[in-house]
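Structure incoming, see below.
Of the protein chains in this complex, all but one are displayed in their positions.
Per-chain numbering from 1; labels A and B assigned in written order.
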Amino acid sequence: MSQNRLESHSGVAIDFTFNGKAYQGIAGDTLASALLANGVNVVGRSFKYARPRGIFGHGAEEPNAIVQLGSGAGTIPNLKATQVELYQGLQASSVNGWPSVNFDVMGLIGAFGRLMPPGFYYKTFMYPKKLWMTYEHFIRKAAGLGATPVEADPDCYDKLNQHCDVLVVGAGPAGLVAAREAARTGARVIIADEQSQFGGTLLASKQQVDGIAAPLWVASLVAELMAYSNIQMLPRSTVFGYYDHNFLTILERRTDHLGLISTRGARQRLQRVRAAQVVLATGAFERPLVFAHNDIPGVMLASSVSTYVNRYGVAPGNKLVVFTTNDNAYQTALDWQRIGREVVAVVDTRSNPCGDTVAAVKAMGIEVIAGHGLIEAQGSKRVKRALVAPINEAGTQVTGAVRRLACDLIACSGGWSPAVHLSSHTGAKPEWDASIVGFRPGDSKQQERSAGASRGTFDLMGCLSEGASAGAQAAMLSGYGDGNLQFPAIAVDEYSEQPQQALFLVPHTKTTSRAPSQFVDFQLDVSASGIELAVREGFESVEHVKRYTALGFGTDQGKLGNINGMAILANALDQSIAETGTTIFRPSYTPTTFGAIAGRDVNNLFDPERYTAVHRWHVEQGAQFEDVGQWKRPWYFPKQGETMQQAVDREGLAVRNSVGILDASTLGKIDIQGPDAAEFITRMYTNSYLKLAPGKCRYGVMLKEDGMIFDDGVCACLGDNHYLMFTTTGGAAGVLAWLELWQQTEWPELQVYFTSVTDHWTTATVTGPNARKVIAKVCSDIDLSSDTFSFMDWRDGTVSGVKARVFRISFTGELSYEVNVPAHYGRHIWEALIAAGEEFNITPYGTETMHILRAEKGFIIVGQDTDGSMTPADMNMDWVVGKNKAFSFIGRRSLQRSDTVRSNRKQLVGLKPLNDKEVLPEGAQVVFDAKQKIPMAMQGHVTSSYYSASLGHSIALAVVKGGHKRLGQVVYCPLADGRSIASEIVSSVFYDPKGERHHV
Amino acid sequence: MLLIYCPHCQENREEEEFSYGGEAHIVRPLAPEALNDKDWGDYLFFRTNSRGIHHEMWYHAVGCRRYFNATRNTVTYEILETYKTGTQPTITGANS
Partner (left out) sequence: MKKYSAFSLLKNALSYHENWQKVWRSPSPQKDYDVIVVGGGGHGLATAYYLAKVHGITNIAVIEKGYLGGGNTARNTTIIRSNYLWDEAAQLYDLSLKLWEGLSQELNYNVMFSQRGVLNLGHNLQDMRDIERRVNANRLNGIDGEVVSPERIKEIAPLINISRDSRYPILGASWQPRGGTARHDAVAWGYARGADALGVDLIQQTEVTGIRRKEGAVVGVETSNGFIGARKVACVTAGNSGVLAAMAGLRLPVESRPLQALVSEPVKPCLDTVVMSNAVHGYISQSDKGDLVIGAGVDSYNGYGQRGSFNVVEHTIQAICELFPAFSRVRMNRQWGGVVDTCPDACPIISKTSVQGLYFNCGWGTGGFKATPGSGYVFADTVANDRPHPLAAAFTVDRFNTGALIDEHGAAGVAH
């Protein structure tokens, strides 16, 4: 039996290690209770001064006991020992302290703490300037808590979307009865609690409820709730965020209590809940008292001492001093006395405490030192004594002699602060209530209400009745029940309590600036003197002080320190706490695993991958792929031993000399129908479609209303009032939404309908001088002769037994047939075409060769040769802009703005390097004078650049200021390696400038 | 995360199903060429950007693929009404 474990408490032994040393706990322990049971005093070192720290609390509020769990890929930094459930083989270590937490060399720095007041780094490390990065290196090394893993997370995470009528947050007394009242009405209820067991404070209570011990009453109520089919009970589930329109997020820890890495599916699950009504029964945090050296291990919250004793059977010390401003903490003295350990005294700041619990303590013969403050704790790694002194009524001054009390445990209580975090997430502004010495939740901004301690009601009777009413009311507002309570009132013992004293800083014989540190925010070493210093320096806003001192910025998010900090600030500013206000709490309520927030949408599920129907064939052929939007497109098809350049040279030459085949299925396809389809399309494109006959195709460019090119593609007239619009691969979704936007919001009178058919079709582009011969072998019902089936025509027909649409459009400048078949036949048609083309050495090619071939022809790629600042005229494509269109098509007016008619705009040209084997880097900047000094006057840039095997030299497309009038001029591309490549501005059409080859 | 009532589907649906379409009730000039650069620029780019009541377009992109309008408070994010394109809001800045 461990030294601090009570004999009355037993259970299955669990082995664990802390900082490499083996210990034993028992089932039901948290790491914190197990460490306390083993008498471990120092569990960490503080952030700034490396002071030794022990366990202070017992839950989410814990500021000190921050541990690293496990090692390797599964290690988890920064867990609070109070929230870690013990499991067999658990390994934990302190996050700070070198060489150990018990002897930390950084602790020596703590001795110079006075040189590090808040904001000290703003005032120093500035000179010499060049040394800052060195200073920073050491500052960073000293900071941080635990360490991240260095390997990928071995666990996976799930998400669950849910709707419910009533979400009850917190399964303490108020939450449990709220859930029962709501469930009784038939409403769909979710009740979530961050702890492993439901019951909240009742689990550690010695009170009687309905005539039985509180934990037993909880067990029976939980059993009762489980019988409802319309309630979901979520233990180990933290509601960490409350967002707009009653959307709440719950982190459900499914396996963390079983081991470091899950062996049972998802480690954690993010529940995304849309609740009609919410009951916040999140309880309250006990407030520490701020006195000198209140951070020495052995100083704890009174309720935590009681919890360890009553719930975990652990007595975290021997000689207890209780220090309180209220009646409630007297219970801790009773609990301690009951287990037979020594209560040295109860120190009460009030001059005449006399409530029922006080009387009970006095009756036990325990000394109550009234009208006194515990002004300083002494000891190094464990409390050795408490200094106690009389203080004035206002609690601002020590008024008499100091008395020393030998002790090893100080349980302190400055009252309770409602956990208003979630209500604050909704934008409700917490309101100060002097009667409870705390902030109550502000007026509801959403469909929520607080009940019990989170609303400032601290007595059990009040919690139960408020919880019941809140549950019934929430159910009624979500459409269930009449709001009346279904269950009889619950009987509990009642105590009379005297008012507590509002005391946020315990006076010392020395002034705050000279007294030993009186800590407010333990984790970040923010002391009362630090807050006063911030005020002295002129920081008056609570946000400024918070930021200047770091108050509340720790991983406990100021659950213990904030109220004391605000109050000390208010006092220093000579304001009321209400005037000073509080800071806004933000999600997360407690830290939330990134992996759980990401869920399954990581790795290969990060974004969908889109494949064409022929994808598998490409893979089998060893294609290399390129990501284009979500699509995987074949980039090139290397043969054994080929470099990329060799592959694309071969592919390109095959197209120019015989025939190639491209999978063009990814191009966006929108089926457009309706009597006003032609009119509509004509308004969207720069050119006109009013006279496009069935069987004909036309290339169009689409502008945004600002006149800049947005997408391009071919549009075919399939029949009367029926068109097929091709878009770029990446632009398909955007174009469809764009068409819908204009039709629905601006011209609803136009009867036209759009359907995305991108995935419905496989498009195989057969291109090259032998293309007709290949098609002829698999298609007998289309007259392929050029006279009847000309360039920019399309025909219905049968290709290799499959109904197909064949388009004579060309992106290579060669004779081309784009064969479209329903996607189910995609692979069949592809293989049929490959077989038919075998005798012509038909060559599959990818996007790289496609890019080269189109660049040889000067065809642009939207998004590569344009960038959202290019008009058709800039692209030398005035020919595609209808001059006599009746309707002012989208973007037309913008083409006439003063900046868009400028003559020296960047314009598309060809560049031919003077050394014609040199390939310009894409993205190279173009200058007219290579010898100028930096900054250079840049005139444009290279948008596309390749070695053209067909032409035997390199080619590039570029945009150059006033480029259309600069043909023949030599320009330069200064490169990073110091070279400057000279090129001649040439026409952007390098190959077959008259366009004869695709007309054959 | 917003919960948006689609007036076409007549259901509350999650924000993730929608895309935002910007300020509503901006009518495209019938004769753009008659406008000077200033007025055309105003139409293209200048917005009321109200703090408070705001009429805006939403697109039920992964639902019915219909645009509609919402009157939303841009401070509280409360959606006061949604209504079909071509109809007028019942709640405006003037009567809120």
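Assume contacts are C-beta pairs under 8 Å (C-beta built on N, C-alpha and C of every residue); 3 or more make two chains touch, one makes a residue touch a chain.
Bear in mind that the values here come from a model prediction, so they are computed numbers and not experimental data.
Asks: Check each of A:39, A:427 or A:822 against the chain that is not shown and name the one that touches it.
Replies: Residue touching the absent chain, from the options given: A:427.
Asks: Which residue, A:211, A:694 or A:921, contacts the hidden chain when the whole complex is considered?
Replies: For the chain that is not drawn, the touching residue is A:921.
Asks: In the full complex, which of A:149, A:215, A:259 or A:499 touches the chain missing from this view?
Replies: If we include the chain that is not displayed, A:149 is the one touching it.
Asks: In the whole complex, not just what's shown, which of A:603, A:640, A:785 or A:884 touches the removed chain?
Replies: A:603
Asks: For review purposes, identify every residue of subunit A that touches the missing chain, sorted by number.
Replies: Listed in rising order, the touching residues are 47, 74-78, 114-115, 117, 120-127, 129, 132-133, 136, 139-141, 143-153, 155, 241, 243-244, 247, 249, 272, 427, 511, 513-514, 529, 533, 536-541, 543-544, 547-548, 550, 553, 555, 557, 586-588, 591-595, 597-599, 601-604, 606-607, 609, 626-628, 706-707, 863-864, 867-869, 894, 897-900, 921-925, 927, 934-936, 938, 941, 943, 974-976.
Asks: Contacts of subunit B with the missing chain: which residues?
Replies: So the residues of subunit B touching the missing chain come out as 1-2, 15-16, 19-20, 22-23, 37-38, 40-42, 44-51, 54, 56, 72, 74-77.
Simple rule for what comes next: only the chains that are shown with their structure count from here on.
Asks: Roughly how far is subunit A from subunit B, centre to centre by C-alpha average, rounded to an integer in Å?
Replies: 28
Asks: Taking the touch rule as given, give the residues of subunit B at its contact with subunit A in the complex, in rising order.
Replies: 1-3, 14, 19, 21, 27-28, 31-33, 35, 37, 40-41, 44, 57, 59, 61, 65-67, 76-77, 79, 85-86
Asks: For subunit A, which residues are in contact with subunit B within the complex?
Replies: 243-247, 274, 427, 445, 705-706, 737, 740-741, 744-746, 748, 888, 892-894, 896-898
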